[in-house]
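Only a single protein chain was left out; the remaining protein chains are all shown in position.
Order of writing sets the chain letters: A, B and C. Residues in each chain are counted from 1.
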Amino acid sequence: MTFAVVVFPGSNSDRDAAEAARVLGERARLVWHKDTELGEADAVILPGGFAHGDYLRTGAIARFSPIMGAVADFAERGGPVLGICNGFQVLLEAGLLPGAMVRNRDIKFRCEFVPVRVDQVDTPFTSACAPGQVLHLPIAHGEGNYYAPPDVVESLEANRQVIFRYTDRSGAMTEGSNPNGSVHAIAGICNAARNVVGLMPHPERACEAPLGSDDGRIVLASAAEAIRDGRFRARPAAAASR
Amino acid sequence: MTTIDSSVLERHGITPDEYQRIIELLGREPNLLELGLFSVMWSEHCSYKSSRVHLKTLPTTGPRVLQGPGENAGAVDIGEGLAAVFKIESHNHPSFIEPYQGAATGVGGIIRDIFTMGARPIGLLNALRFGSLDQPLARRIFEGVVAGVGGYGNSIGIPTIGGEIVFDDVYAGNPLVNVLCLGLARHDEIIKGNAGGEGNPVYYVGAKTGRDGIHGATMASAEFDESSAEKRPAVQVGDPFMEKLLMEACLEVQKTGALVGIQDMGAAGLTCATSEMSSRGGTGMDVDVMHVPQRETGMTPYETMLSESQERMLMVVHAGREAEVEAIFEKWDLHAVRIGHVTSTGRVRIHEHGTLVADVPAPALTDEGPVYRRPMREPAWQREVQKLSLESLGAPAAPQDAMDALLGSPIIASKRWAYHQYDHTVGTNTIAQPGTASGVVRIKGSKRGLAVSVDGNGRFCYLDPYRGAMLAVAEAARNVAVVGAEPVGATNNLNFGNPERPEIMWQFGEAVRGIGDACRALEVPVTGGNVSLYNETEGRAIYPTPVLGIVGLLEDASRTVTRQFQSPGARIVALGDNRGELGGSEYLACLHGQVAGAPPALDLQAERALQRLIIALVREGLVESAHDCSEGGLAVAVAECAFDTGGIGATVDVPAVDGIRAGFGVNATLFGESASRIVVSVAAARLDTVLARAAKAGVPAAAIGETGGDRLRFSVDGAIVIDMALEGAETRWATAIERKMARAR
Amino acid sequence: MRARVYVTLKPSVFDPQGRVVADALLSLGYEDVKDVRQGKFFEVELDGGDPATAEARVTEMAEKLLANPVIESYRVELLRS
Partner (left out) sequence: MRARVYVTLKPSVFDPQGRVVADALLSLGYEDVKDVRQGKFFEVELDGGDPATAEARVTEMAEKLLANPVIESYRVELLRS
């Protein structure tokens, strides 16, 4: 299967995501943000980085990139879309996922491996996980403090849209296990249709043991499996949709 | 038209003798613009006029050297047609006046030097020096510098994989920010800063040119209007996004083969780039400032040529391939503009709307500048500070108290407060977590890897610059050796005071001599470096601080170790000789408030044997962990091996070093900083093999204890002198800096 | 024409930057500091001189790009220049 990895100006984990797919034995294509078509793609990844320098707000300018129309359309048709770190921020700004990011609680950029608990397994990117499984994944962000108004957070919880949470190694949420101040220790969420997932930690940087962890493999592997057995596939573009 | 009188010369930092030389080289008096070109190119920063005679003595050749000093960065062969490209650069003064931007633009500058060579940057390291964290100003500078280093590197997507940080009051008014960048290229992709081929077009790309960095003094000249005479800040705001675009676009263009040469415009901007590229190519350049993209209105040719705006590149393109090059830059939303062409005149000729406004032989600017053999004199206090009388120190500290104090000293404590602000995971090559070893990156598509370390000990160099510099080389090389990598190349950053003072110049000369001797003995060629002089405030110089960056080659990146003990029940082996040397040690500074004595002795042949041995032991999988002994000596080294292991303690018994006076025997044994020592842990079944290998290599080795338990226990000659809970010790070490930085509330 | 767009986090959103600045001021001895909130502003220079059009256009820019309505509010101010 093929992952389409969108390259925005300032993306810096685009090649990491493609490499991770390759490590898993899948194909990956880089798609330039000025393109208007995704081309061959079974799943789309919006990668980490600092699109447009993150100068205005993270993801704020990237959401206007020409490719984002095609990404929204792919998501609309049920195609699996994964936003990692900056990619998650782009999905929030684009309105494909609810909420917003503010600066980390202590305003510092933070990079380290942290435990991340998988709370829901009915998304294309967690379907191979065990519920409650704790993954050891790196974070690397200055603005990963997830915020949404209380009613939105409530509905995310009610609809089981919180997919990943920061916890300790045993999977417990503690005072010290939240690295950035995110509400409800949210590390990743999905949309109502469950095919669009965004998370701040970097599974694509944790796909080989020498890098510190290979726990991230299961995220892309889930998608590959889910797509192969047809559980999550984009519906064909309806010619009549316009 | 301004006449060039003595006050104009003074403002340009040109001496009357230098001015005579300019007249000889030109065969006439220069105009003001030409004087400006000479003033920046003949500045200490660009011409190395005080340091050149010394730097010439460094060993710069070797079978692996692909590019020695003189280009934008050095390059060494690492096999399989690959090259490691690396260099270190300082941004000390800007980081003092604006810590975040000063540090950020320093990172930006060194990254450009690497991708200019056609290499993709794959790692950053930084060596930092600040005043004591007890001072609010030092805390603020530290906080800003770390944020700036991270802010630039993280954004552009180059992992920061290592570094070192030292706190000492001598750096309070003069912090040091030295940044090393490592890149990777295929041999045939390496491209130089050469302007070849008469008629080839010269292109400018990147940020627009503003009036940045033009020295206030030169600006005050009557030639310029009121507005330009406004004092310009010497610090600029970094634009990592622009640099990221430039980097990707340049790497893409370089692959096409359409480039003849490329150079970044850093210090001395367009002047430096045009003259150096011409000189190297044995050619000349005609450019017209009218074509240079300008950010501000009404800029004079003088300002345009001397601007130091960041994130700009100059390229020479093969005639006929312009469209290809332009298209790639357009793709990245950058507009490459043609500002002139290569000539065979050997001269840099600057035009303004077609009118010739400056005409100078390129080599006059680059190679024929003044060279000074400045007077050197050993400081009168030098011998004095080398005397250490243990008797005068009072009672030795209780070893357990000393251990506690050392683990909590910011110099020894974990630097995680800083490196957690640096992205070390981007690029998916980093295979040693920060804080556990040298920076180690794998090379995708190859079994190989690279290890890099930056080290320097200003205290040792203050006490003895020759030996201190040798110790810095030895430590940096040892740090790459302990992960199993063979040192293959060195770069260095020489941070000193005012070279016009004979005492400082003596320190400089001694340090360079030390680097040269050590690099020759260890067979590590120096492929480049950087000199930062005039590091002083109010006449008080910093410690002479040479920082060595050494790159090591791992033939098999899967065979490497970190400092951490891997299992309980392993044997702890000390390699090298413990001589209990306390001179210049952190123990003396931290517990007795003394910076005195002779720095540890260094036997370069013993060092070399030790490094060979450890590389072999790691490659053959004979050791489970390896860590070099530096600040805090053996006891601190063993403790560091136990930290970050999830609770594997250690029990150690060592013989007391003989002949230490005044009751300091135990502390000298535990905390002395004798060089050329490594602590390894070895599976019990392999102990005999390891000891036999050491004996064969002529390296002293002794089994001194065992890993395991939840305590750190040290005995000297069988008597327990330290016995502490690992967890408490680790917390103290891990959070010391954080606690200093936590704001009162 | 010149206009300024002031963007602030909504009062209901925790402002980490303001908090860090407040803490720093307290530790510098400014004990009378009760709270700090940090905001940003954009000074936009436009071609064309009609104030009403300018204000409308800048408001549109703020809505579309300069502020994120989930967490931020904004205010547009026209400058005489």
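By our rule, contacts are C-beta pairs under 8 Å (C-beta built on N, C-alpha and C of every residue); 3 or more make two chains touch, one makes a residue touch a chain.
Bear in mind that the values here come from a model prediction, so they are computed numbers and not experimental data.
Remark: the omitted chain is touched by one listed residue; of B:P30, B:G131, B:G210 or B:G281 this is B:G210.
Which of B:L125, B:A147 or B:V235 touches the hidden chain is settled by the complete complex: it is B:V235. What subunit C contributes to its contact with the hidden chain is residues 6, 8, 18, 21, 24-25, 28, 30, 32-48, 57, 61, 64-66.
Panel shows subunit A; residues 52-53, 55-56, 61, 64 of it touch the chain omitted from the view. For subunit B, the list of residues touching the undisplayed chain reads 97-98, 101, 207, 210-212, 230, 232-239, 241-242, 295-296, 309, 333.
Keep this in mind: only the chains that are shown with their structure count from here on.
A separation of 30 Å divides the Cα centre of subunit A from that of subunit C. Averaging Cα coordinates per chain places subunit B and subunit C 40 Å apart. With touch defined as above, subunit A holds no residue shared between interfaces to two or more other chains. With touch defined as above, subunit B holds no residue shared between interfaces to two or more other chains.
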